[in-house]
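Data block below; observations after.
For this view, one protein chain was removed and the others were kept in their places.
Right after this comes subunit A.
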Amino acid sequence: MNRLMGRLFATRYQCNVQNNLHTSGKDFAWTKNTLPQSFLHCNKKIYPPQEIGEEPRPAFVCHQKTNIKYSHEKLWYIACFVRGLTVDEAIKQLSFVNKKGASFVKETILEAQDLAVKEHNVEFKSNLWIAESFSGKGMHIKGIRRHARGRLGEVRYQYSHYFVRLEEGKPPEDYFKRNPLNAQQQLDKWLDQMRKRKIINSF
């Protein structure tokens, strides 16, 4: 009887913390999480099994770093710089970029590489390249500063986010599709253009 009552009133809690809404203690429980989350949902997508003849879909990992105390316009330059490089090359080059954002981007890429190996079934950590890399605007906190003649100015303390997607395999030869033509291609193109000409009002 005692055991039955004990079992009836026993409370077993199961904590499935998936959405870490309450990790930031200061916010109220009913406020929305303002951090970007849709980019990380790409990681959770489950693809159907591929057909036999299909090309193998390369493994990828999406990672982000939020609330970086840096301007997102300035971070864009570093994000652009890193696009299309292999992970090793990117990390090497970023060590020599003289900008504050470079350290954030480098950290993010290293974390993403780590995640790829541990959670996303990537065999070799060097066999990754940066498929997507972009910056987003975080919160801007406004402050005031004074100018001459009693005028007031606005100071923006800017935060930004950085998103990166690493893909397995070799990077494409020409990520930005600059498509430089070699000598033979240029010659052929010129010849084609010359041959396409028409003398009007002729046979």
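A few comments on the model shown:
Keep in mind that, in the parts below, a residue touches a chain if its C-beta (ideal position, glycine included) is under 8 Å from a C-beta of that chain, and two chains touch if they have at least 3 such contacts; residues count from 1.
In the analysis below, contacts and distances are computed from a predicted model.
Taken from the listed names "NADH dehydrogenase 1 alpha subcomplex 6", "creatine kinase", "Defective in cullin neddylation protein" or "Large ribosomal subunit protein bL32m", the protein name that UniProt assigns to the chain not shown is "Large ribosomal subunit protein bL32m". Considering the full assembly, A:151 is the residue among A:32, A:151 or A:198 that touches the omitted chain.
Between the chain not shown and the residues A:67, A:95 or A:121, the one that touches is A:95.
If you put the missing chain back, the residues of subunit A touching it would be 77-78, 80-81, 85, 89, 92-93, 95-97, 149-151.
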